[in-house]
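Worksheet for the structure shown next.
Of the protein chains in this complex, all but one are displayed in their positions.
In order of appearance the chains are A, B and C, and numbering begins at 1 in each one.
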Amino acid sequence: MKNSFGNAINVTVFGESHGAGVGVLIDGIAPGIKVDEDFIAQQLTLRRPSGKISTARREPDNYVIQSGVYNGFTTGAPLCIFIPNTDTRSRDYTPDLPRPSHADFTAREKYHGFEDYRGGGHFSGRITAALVAAGAIVIPALREKGIYIGTCIKQVGQFILGDISHDREALLAIAESDYGLTDEYAISMMKDVIESAASDGDSVGGVLETAVIGLPAGLGEPWFDGVESQIARAVFGIPAVKEISFGSDKISVLRGSRANDQFTVKDGKIVTETNNSGGIQGGITNGMPVVFRTTIKATPSISKEQKTVNMSTLEEVTLSVKGRHDPCIVPRARIVLDSVAALVIADMLTVRYGSDALTSK
Amino acid sequence: MKNSFGNAINVTVFGESHGAGVGVLIDGIAPGIKVDEDFIAQQLTLRRPSGKISTARREPDNYVIQSGVYNGFTTGAPLCIFIPNTDTRSRDYTPDLPRPSHADFTAREKYHGFEDYRGGGHFSGRITAALVAAGAIVIPALREKGIYIGTCIKQVGQFILGDISHDREALLAIAESDYGLTDEYAISMMKDVIESAASDGDSVGGVLETAVIGLPAGLGEPWFDGVESQIARAVFGIPAVKEISFGSDKISVLRGSRANDQFTVKDGKIVTETNNSGGIQGGITNGMPVVFRTTIKATPSISKEQKTVNMSTLEEVTLSVKGRHDPCIVPRARIVLDSVAALVIADMLTVRYGSDALTSK
Amino acid sequence: MKNSFGNAINVTVFGESHGAGVGVLIDGIAPGIKVDEDFIAQQLTLRRPSGKISTARREPDNYVIQSGVYNGFTTGAPLCIFIPNTDTRSRDYTPDLPRPSHADFTAREKYHGFEDYRGGGHFSGRITAALVAAGAIVIPALREKGIYIGTCIKQVGQFILGDISHDREALLAIAESDYGLTDEYAISMMKDVIESAASDGDSVGGVLETAVIGLPAGLGEPWFDGVESQIARAVFGIPAVKEISFGSDKISVLRGSRANDQFTVKDGKIVTETNNSGGIQGGITNGMPVVFRTTIKATPSISKEQKTVNMSTLEEVTLSVKGRHDPCIVPRARIVLDSVAALVIADMLTVRYGSDALTSK
Partner (left out) sequence: MKNSFGNAINVTVFGESHGAGVGVLIDGIAPGIKVDEDFIAQQLTLRRPSGKISTARREPDNYVIQSGVYNGFTTGAPLCIFIPNTDTRSRDYTPDLPRPSHADFTAREKYHGFEDYRGGGHFSGRITAALVAAGAIVIPALREKGIYIGTCIKQVGQFILGDISHDREALLAIAESDYGLTDEYAISMMKDVIESAASDGDSVGGVLETAVIGLPAGLGEPWFDGVESQIARAVFGIPAVKEISFGSDKISVLRGSRANDQFTVKDGKIVTETNNSGGIQGGITNGMPVVFRTTIKATPSISKEQKTVNMSTLEEVTLSVKGRHDPCIVPRARIVLDSVAALVIADMLTVRYGSDALTSK
């Protein structure tokens, strides 16, 4: 399915940037998951633009659970969350002038002019709010099972920033941090880089690293539903993602004797001494932390003048994107990555342990 | 589905390294594709180990088309290709000693000891022969439509090697080359790097770059079936792949004003001046070449001694992988990448233009 | 997927009888379909209970299109329709006493008490309103292509009532009729049968016949996505359906020489003289009308006393279903059948002719 991922738990997104709202439908979720409304609100807030480093668009992200929850628990029926749009300013967009490196041109090619072009329409990053809400349903259930997820900012522009420790406390701290960084110096450096680009009417991208601990060995399927395949498919759905890598970031240059994760015994369990494979062999988890890095390109919306072409007249013109926009979405993207990773993992657990997996003891 | 990819054309792999053979089932293929048996044989030969730089295992890769072809053309019914195993030496494998960074340990965790562990069983790279045969069914049909695919070796170990031009002749030359390189100096450097690792009982990985030209704009779906999502999902199915990136390899550090692909008009058509996005915006093709890079880790089978653990006794032991194995699978992997990319593209064309898309005029 | 059907166009239902509302998500719909709001309203009205022969529950069925429509046309992005619940009286339902032949007991077994049991929750027939709204998006597009669908009441209780002619005018007349019958005498007989059951505190079921004309030959897939398979799968999703048959209703007793549809030429085209196969051979349409019959069991909600068991205490008790309920849902079900058939056909056309099939000329 086009706007979906998942085998046992199907997550489908819908909505437009300047239409009625954005939403998500989760089908196949276990019954009996306690729905933590404060947590949903908190996650939506972390994804929301804030401060100088983010878009001026302000939406309270008041979500509505339209189905699938009763008395505060998931029922097992499809769970639909809808987030109405409130603050939209459509006059900022011109249908015939595709913004460079946005989906305006490809949407027109695919949908022949019937697409809702306003603010990127269905291709807008605003839909990730729905993904975050969906993730906020399953993240607490995963934590109950000892599975923790966190994403740090590894790089913004050319600047190397953060790192992530693979233990519960560090992951919780990073997950709850404002920017995916816990070090004050790194935060101020990140702000400098972003504000410097912003003041030039420009934007920057970066790299995020996600770690998942507490996964049992044996998740994932051989070949095309391996853990890498499933995570990559879902993560490339997030707008602006152009790159994903698993395990060591030196993997292309390491010889086998260095890259291989040799086995040892710890606390009566077989573990690997290193984790260059990022917790995955043959597409299947081995019980070590799953680690992956995601590269986000610089926000394509910039106020600097750029060349474009009028799609109706074929006239070459210049364009300065005037809409409110982020000079860098990397800090916000990390909460989307946590959410998507959580949903993929919830799905893999359900495939392996059955439809009650998320709530069974 | 676990061992499948594709929405309109489903490709499923099966088989084991040391069982009866390996195979592939293609369901949803258009009727009327001319099956070029010489081309299938040629592609299988290019994937096959050869010379000092590859495994000593020799298999003629005589394939059998078990269904779906009649009078030399695809019928539209499921097409099954089976490649019997002939030269297998099972005594090289020990079930209780997992080879580091192979799938032996994860397979045992997942399948509880029932897995066919010999030579990696169902996780063996040998199954890619079936993928290559499947790709060889659709590649000629794509060429008929002006779509050409080629993969070059960009890097082996630390050494930067090749580059790829995005025109028909260059792609054909690289596709038909022995190693995914057309420059003699680069080939000899590659051989040196690999042989040097081999002589140390070690192995190397590397990076491949794939380009696809001739695609219409408008292929791919929003969100989770975007071109990046679909290619990434399929490519991560190939053993040893740990990383994939689309478009410019500088994308993480470029500012928006540099990363954005500005529009211009060429020959009456809207095109982009640069192609940092790798031909994809919002998951949808824009008519420019689709470009992606794939990182292959060093072959985990090395003759150097490594630490492992007996899975039955939990005893720590050392292991030297004695089976025939490649010091570097990068040169062979590129033909697998061509095949997988071709199958994903054939699928996307079929979704967009219907079940006869590959043969319609 | 659980609450979905369709290969190229995925239709997913969600919602509960006494929750916020019911809804449907249509993913993969062609861009450029004109959305006829009057037609949606009219179809919802035809499904709605009315008069003595139907439930006293009154809902205006005011629907909201939450996504996927812009300027009155489908955009190609997922189309979400939500129908808020307004008139719900939850006090009529007792969670521990499963109503015989409802899904109360099976929902409890499956969802362990977390299900929203009020009014059948997610199993309620009320969700078919969303299916009807979804069908109303595609029915006009199918008519534009010369494809017409109609469902008549063939039988209510033991009484044989209607018949259907396979031409455009007859199908339109039956589709727009109040009850799926155009003959006044049949309508009054139907009302008598239903009212007689109602006055006994009882209910009746019946049989509906659906016909589809104007389909091209070659739709459907071999084996498990044949036209019968796809229609049957979707139709059995409708609550209370227990039986479906294709073609002649005498097919089990006819010898081959009578059952076979012999070929002849009409207006330069190959057609069959009879249509005992209901327009389908080997799962594929042959260009003749597709005909199927659906059996709906008697509404399980009756005011007559019935035996049930308290699921918490295992105490045997009697129950008289006091909620508002239909003595017969057959007349309303036919608009649901039209809608589901239309969605399945739209999907098959899209698989065969590509993602623009519904709007291409």
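The rule we apply is simple: contacts are C-beta pairs under 8 Å (C-beta built on N, C-alpha and C of every residue); 3 or more make two chains touch, one makes a residue touch a chain.
Predicted model, so just to flag it, every value in this text is computed and none were measured.
The missing chain, though absent from the display, is touched by one residue of C:241, C:290 or C:333; that residue is C:241.
Summary of contacts with the chain left out: across B:82, B:179 or B:223, the touching residue is B:82. Annotation: of C:2, C:34, C:168 or C:191, C:2 touches the absent chain (contact as defined above).
Residue-level contact of subunit B with the missing chain is found at 1-4, 10, 12-16, 19-23, 25, 27-28, 31-32, 64-68, 70, 73-80, 82, 110-112, 114-116, 121-122, 356. Touch with the hidden chain on the side of subunit A covers residues 7-8, 77, 222, 351-355, 357. The set of subunit C residues touching the chain not shown comprises 1-5, 13, 98, 100-103, 105-107, 109-110, 120, 122-123, 127, 155, 157-158, 197, 200-207, 217-218, 221-226, 228-230, 232-234, 236-237, 239, 241-247, 251-265, 268, 270, 272-273, 276-278, 280-287, 295-302, 304, 306-309, 311, 314, 316.
Rule of thumb we're sticking to: only the chains that are shown with their structure count from here on.
Subunit A and subunit C have Cα centroids lying 38 Å from one another. Remark: subunit A and subunit B have CA centroids separated by 27 Å (rounded to whole angstrom).
For the pair subunit B and subunit C, the distance between mean C-alpha positions equals 45 Å.
The set of subunit B residues touching two or more other chains comprises 222.
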